[in-house]
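One chain of protein is taken out of this complex; the other chains stay put.
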Amino acid sequence: MSALTEPGVPGRVGESDSPLRRFLADFFESRVATAAFAVLLGIVFIALFAPWISPTNPYDLATVDILDNRLPPGSEGFTGQIFWLGTDGAGRDVLSAIFYGLRTSLAVGVMSGVIAMFIGSSIGLVAAYFGGRTDTLIMRVVDVQLSFPAILVALVLLALLGKGVDKIIIALVAVQWAYYARTVRASALVERSKEYVEAAACLALGHRRILFRHVLPNCLPPLIVVVTVQTAHAISLEATLSFLGIGLPITEPSLGLLIANGFEYMLSQKYWISIYPGIALLVTIVTINLVGDQLRDVLNPRLQR
Amino acid sequence: MGTDAPALKVENLETHFFTKAGVVKAVDGVGFSVERAQILGLVGESGSGKSVTGFSILGLVDPPGRVVGGRIEFMGEDIANADEARMQSLRGNRIAMIFQDPMMTLNPVLRIETQMVETVLAHRKVDRAAARARARDALGQVGIPSPDERLAAYPHQFSGGMRQRVAIAIALLNDPDLIIADEPTTALDVTIQAQILHEAQKLCRERGTAMIWITHDLTVIAGLADKVSVMYAGRIVEAGAIDDVLDHPVHPYTKGLIGSVPSRNKRGAPLYQIPGMTPALLNLAPGCAFRERCPRAAPACLEQPAPSEPVPGRSVRCFRPYVEAAS
Partner (left out) sequence: MSGSALVEIQGLSKRFVKTLDLAGKLANKLGSSIREETVHALDGVDMTVAKGEVVGLVGESGCGKSTLGRIVAGILAPSEGRILYDGRDVAALAPAEAKAVALKAQMIFQDPFASLNPRMRVRDIVGEAPLVHGLVTRGELESYVDEVLLRCGLDTSFKRRYPHQFSGGQRQRIGIARALAVRPDFIVCDEAVAALDVSIQAQILNLFIKLREELGLTYLFISHDLGVVEHISDRVYIMYLGRIVEMAVTEDLFAAPNHPYTKALLREVPRLETRHSDFLPVEGEIPSPLDPPRGCHFHPRCPHATRRCGEEAPTLREISPGRQSACHLNDGV
C-alpha cells in the first residue's frame, strides 16, 4: 500500500509562486545539499579568482625558486613565504598550483559540459519531435557512441588531435553529447504526447516555437541533473587523460597533471605533491555529485504536483 | 459473531495530516454505520475526505497523516486502536478494499494465480489446491470467462474492466464481511461499469456482504446504494436513506449537488450551479465550511453546526436546512 495523496489537500499557495522559487525552496531543504552547494560555490570562486587569491603565481618563473623544491607542508621558503601545502619538484607552491589547476579543470569540465549539452539536447529534441527515420538514425548513432568506453574514444581522439585545451574539450564533447541527446529525447517524447503540445499545434504555432518554447522548457529538469553529473564526469575524465599525459599541455596544468607530477615522489614520502591536488579533485567531484543528487530528488517528476 | 451488531460502525472519526504548512483536517468527525447486506454510498467531491475515510478504516493512513480520534467498530470489535498484526489479519480477509486503479491491488510481475493463492493462504489454513480452487471460483463469480486459463495470465493481459474484476475477485477471496470500494468504476466505460455494479449488487444480495461505495457520482449511488452519506470538507453534511436524500435533500450542499446533475435541468438551459470552489482544507476557518457557497448562509453559520435530525431518519449538519421542502 502506498501513501495516499488526496487532491486538494495541499492547499493553494502564495501570490507569484514561480516554479523557480518552489525549486529553490525545495533544494535548500537538505542540509547536506546546502553544504555541498556552499563548498562548490567556494571552489568556483577559487577557480574564477585564482590569479588574485593565490599566494604565488606558480607559473611565473621569476617567483619560483628551484631551491624550494619538495618542501613539506608548512615550511618556510627561501624568500621567507610559507608553503602551507608544501612545494612540488620544481619548487612551486602546491596550494597555488591547486588553485590554478582547479581553474583549468573546472573550465574544461564546464565548457565541454555546456557545449555537449547544446549539441546533444538539440539532437535529442529533433529526434523526439520528428520521430520516424530521423529518430531511428540518431538514436542508433547514440547507441553506438555509448557502447564504446568514454575513455577509449577520448584516447583515440586525442591521439589524432594532439594536446591542447581546445582539443580536450572537443574530445570530451564527442564522448558526452550522446548522454544529453538520450536524456532530452526521452523526456521530450513524454512531453510531446501531452495535451498542451497538442493545444499548441491546434493554435497553429510553428514547429520551432513548439519545440523550443513548449517542449524544451519542460525537459529541463532531467537535463539539469545530467548536466551536473556529466560535468563532474568530464572533470574526472580530463584528470584521467591529463594524468596519463595525453590531455593538457604542461603549460596549463590541471589537477590531473598535478597528481601525475607528484606521483613519482609518492614512494619517497613526498606525499603532499600528489595527495593535496587529489583531495581537491575528490572534493570538487563529490560536491558536484551531491548537488546533482539533490537536484534529482527535487526535480523528480514523481514527486512533483 | 454478534448478530445484531452492524458490520461497521464509525463514530466521530478524525484523520488529520500534519504538513509543514499546517494541519489538514481531511476527516473531521465522521460517523456512519453499515448493516450486513447493506450498501452505503459515501459521496463527495475531490478533497472532501471520502477516500481518506476509507483508508482510515483500514488503518492505511501514511504519515504525515494520522487517525487522531474516533471509534471504528467492525462486527462489534473496536479496531480504531487495534495493533498492526490484528489489522493485517483483518485486511484482505474480513475487510477488503477495491481501488479506482486495480493496479493498486495487482502486482504486475506475478501471475493472477500466484497473487490469489497467496491471498488465500495468508489467511486460511488450506492446501494450495484448495486455495487455487477458491481463486478459480472467485474469478467465476465476477464473470470472468474460462477462469482456469485466466488464472495463468499476468495483469497486463487483461483489459481495464477485466482487471477491475480480478481486483474484485481478490477482494472476494476470503468471503469478507465488509468491502470498501473507492471509485472502482470511475475509470471504466458505461457498459463495463454496469457489469461491475451488477457484480457488486449480486454479491451484496447473495452473500450478505456489507459495502461502502465511495464515489463522486451521485447517479451510480442512486441505483446501487441503500443509504447515502454526503461529505463536504471532511464532514458528513447529510445522511439518510437513498430515496429520501435524493428526492428531498435538506442540506443546501446536497440540494445544490443534485440540482446540478444535467438530467435535473431543462435541456440546453443553464444548469443549476453551486458558486465558487471547494475550500482548501489547510487551516480551514471554523464554522460551516459550505457557508461561502451557500445561498442560505446566515450569521449563525460562523459556528460549526452539529448533526441534527430535522426530518426523521436524516442526519444533517446545517443551521438552516430546507426542512419545509422535505415534508
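Couple of notes before you dig in:
Letters A and B mark the chains as written, and numbering starts fresh at 1 in each.
As a convention for this text, a residue touches a chain if its C-beta (ideal position, glycine included) is under 8 Å from a C-beta of that chain, and two chains touch if they have at least 3 such contacts.
What you see is a predicted model, and the numbers here were worked out from it, not measured in a lab.
For the chain excluded from display, the touched partners among the shown chains of the whole complex are A, B. The chain that is not drawn here is touched, among residues B:L90, B:A138 or B:M162, by B:M162. Between the chain not shown and the residues B:G70, B:G256 or B:P321, the one that touches is B:G256. Panel shows subunit B; residues 45-46, 159-162, 189-195, 197-198, 201, 216-220, 222-224, 226, 242-243, 246, 256-258, 260-265, 267-275, 277-278 of it touch the chain omitted from the view. Against the chain not displayed here, subunit A makes contact via residues 8, 12-13, 15-19, 136, 140, 194-196, 198-205, 209, 213-214, 217-218, 305.
Quick note on the criterion: only the chains that are shown with their structure count from here on.
Centroids built from CA atoms put subunit B at 52 Å from subunit A.
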